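Here the structure comes first, spelled out in structure tokens, and everything after it is commentary.
Every protein chain except one is present and positioned as in the full complex.
By written order: A and B. Residues from 1 in each chain.
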Amino acid sequence: MRAYRLEVNGDKIEIAAPEHWTLLEVLRYKLGLTGTKQGCDKGDCGACTVLVDGEPELACLLLPGAVEGKKILTIEGLAPAHRCRGGEGADPIQESFDEAGALQCGFCQPGVMLSARALLNREPHPSCEQIADSLSGNLCRCTGYKQIYDAVEAAADKEAELKTQGAD
Amino acid sequence: MEYPTTVEDAVALLAKHGDRAMFLAGGTDLLPNMKHGLFEPEVVIGLGAIEDMKGIRKDKDGSLHIGAMTSLTEVARSQLITEAAPALAQAASVVAGPQIRNMGTLGGNVMLDTRCQWYNQSHFWRKSLGYCLKKDGTVCHVIEGGKKCVAAASNDTAPALMTLAAELHFLSPSGEVALPIEELWKADGTWNKNVGPDALLVSVHLPALSGPHGGAYLKLRERNAIDFPQLGIAARLGFAEDGSIFEAAVAATALGPRPILLQSTTKLLAGTTPGESNFEEALLELCAKAHKQLSPLANIPGDETYRKRMVPIFLKRALVLAAQP
Partner (left out) sequence: MAARDLHGPDAPWGDFGVVGQRNRKVDGMDKATGCAIYADDIQLPGMLYAKTLRSPHAHALIRSIDTAKAEALPGVYAVLVGDELPIPYGVIPWTQDEHVLAVEKVRFIGDEVAAVAAVDEDTANAALELIEVEYKPLRAFFDAEEALSNPEPAIHTSKKDVGNLSKHVRLEFGEVDAAAQSADILIDEEYSFHSTTHAAIEPHCAVAQCSPDGKLTLWSSTQITHYVHRALSRVLELEPEKIRVIQPYLGGAFGGKSDPFSLEFIVSALARKTGRPVKLLWTREEVFYAHRGRHAMKMKYRTSAQADGRITSVDANILIDGGSYSSFGLVTTYYSGQLLTGPYDFPSYRFDSTRVFTNKPPCGPKRGHGSVQPRFAFESQLDEVATKLGIDPIEIRRKNFQGDFTKTVNAQRITSNGFLACLDSVERGSDWKNKHGQLPLGRGLGVAGSMYISGTNYPVYPNEMPQAGIQLQVDRSGIVTVFTGANDIGQGSNTMIATVVAEELGLDIRNIRVISADTDLCPVDLGAYSSRITFMVGNACIDAARKLRTQIVGAVASEWDVDARRVSMMGGKVFDLEDSQRVIPSRDAFQIAEAQLETLGATGSYNTPTLGGDYRGGTIGASPAYSFTAHVADVSVDTETGRITCNKVWIAHDCGRALNPMLVEGQMEGSAYMGVAEALMEDHHMNRFGLHAGPSLLDYRIPTSCDTPELESIIVESIDPEGPYGAKEAGEGPLHPAIPAIANAVYDAVGIRLRHLPFTPGKVLEALDAKC
């Protein structure tokens, strides 16, 4: 066992876990944050994507010790963070995925949504190509990606609108 | 798990633990390999906390210094690199997928373990096979009766760095070593490097190039993301003031255990001018030569006959791209 000090979804947590466990196992089986999914456990599918200091990384290939001192955001933290910023409902990404029908089985989508969140943080008005590139490490087996693209574009529009309203 | 904060500490820690320890850069290759039982280090020395190993800077002499722990994403997006070493930026941008490029590092990609369809599998799978030469076994399944492992160098950045004549700076218990990248490799798939596992790649240096240059990296893969290369070809062309080529370099990966720098490319292409027939003719000759010299093996997924057939085509296309400075 090894003790870790992690910052997950804004909470500072001390947790002990077997030394060979990855961040994915710690999140899922120690912290109960089961929204981060395991699809392959070998870095091939992207279902376990979390944001580490704002960038998408694969929890199944991260040793928890390597992310001590960094900010980890999982799907469970997305809506609360949006609410902390004074937003309504869930994060615009989550709302748009729901509205566009992008959530079929929903298993890969926590990872997809976090990759999309990181993209919009970096590039508020992404091109189709940028969206495809940014999501190319997240395999989805249900949608054929079309409704995901629609959702990301809608979220970008929604956020632009919110920004305009904020400026008023 | 150890997380040293200086390169000296990292090297000392590895020396202390010896064979039981391994360096961990981004972990995107080591962790899957550990899960497959290919490596079973008792101590993992994480390099993520060593700030000196990160970042890209231009030195006074115009050379580029890239910390080995700089992420592939940063290498791909860096303006310094896209301008001075476009082949490297392109190579970094097509490694695996976005998350792995965020985690994976340039140093990790250079030092990547070789890959083989008979090797990069779970313990159950390899046990059912009866293992292979590279790990736990005595038989090579790529070349029947083969006595030497021919697992493939699969790093995208290696050929790009070879065309840029990169110099690698290692720190090992016996001191600092600067090695031209061509001298790093040897034709042994079990460990295809001329430095030991106790040597830490600290940084990569790209010497300043005189005059305008063009570069490109083309990768053969089945999917446009995630996949390792089934063939990777990098090209670099240096141009004289009149637009003619004065130097040329071509390197390839995903063949056998070593990435290969093609010889006498400058001799063939120097003096020719892209857009003119002398360039076209030299190009054809070079492609034919490459087709003879570069032979992919049946080591990684992807039919080797097809991969060989693609050598001249990818080379031609890479050179045409590199000819557009």
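For this structure, a couple of remarks:
Keep in mind that, in the parts below, a residue touches a chain if its C-beta (ideal position, glycine included) is under 8 Å from a C-beta of that chain, and two chains touch if they have at least 3 such contacts.
None of the values given here were measured: they were computed from a predicted structure.
Residue A:105 is the one among A:3, A:84 or A:105 that touches the chain not shown. In the complete complex, the residue from B:128, B:174 or B:210 that touches the missing chain is B:128. If you put the missing chain back, the residues of chain A touching it would be 18, 28-29, 32-42, 44-45, 47, 74-76, 78-79, 90, 94-95, 97-101, 103-110, 113, 131-133, 135-149.
Although one chain is not displayed, its contacts with chain B can still be listed: residues 97, 117, 121-122, 124-125, 127-129, 222-228, 301, 303, 305-306, 309-310, 313.
Criterion: only the chains that are shown with their structure count from here on.
Inter-chain centre distance (chain A to chain B, centres taken as mean C-alpha positions): 30 Å.
On the chain B side of its complex with chain A, the touching residues are 1, 3, 24, 27-28, 31-32, 34-35, 44, 46, 48, 73, 96-100, 102-103, 224-226.
The part of chain A that touches chain B in the complex is made up of residues 2, 19-20, 22, 41-44, 46, 49, 52, 55-58, 60-63, 65-66, 115, 133-139.
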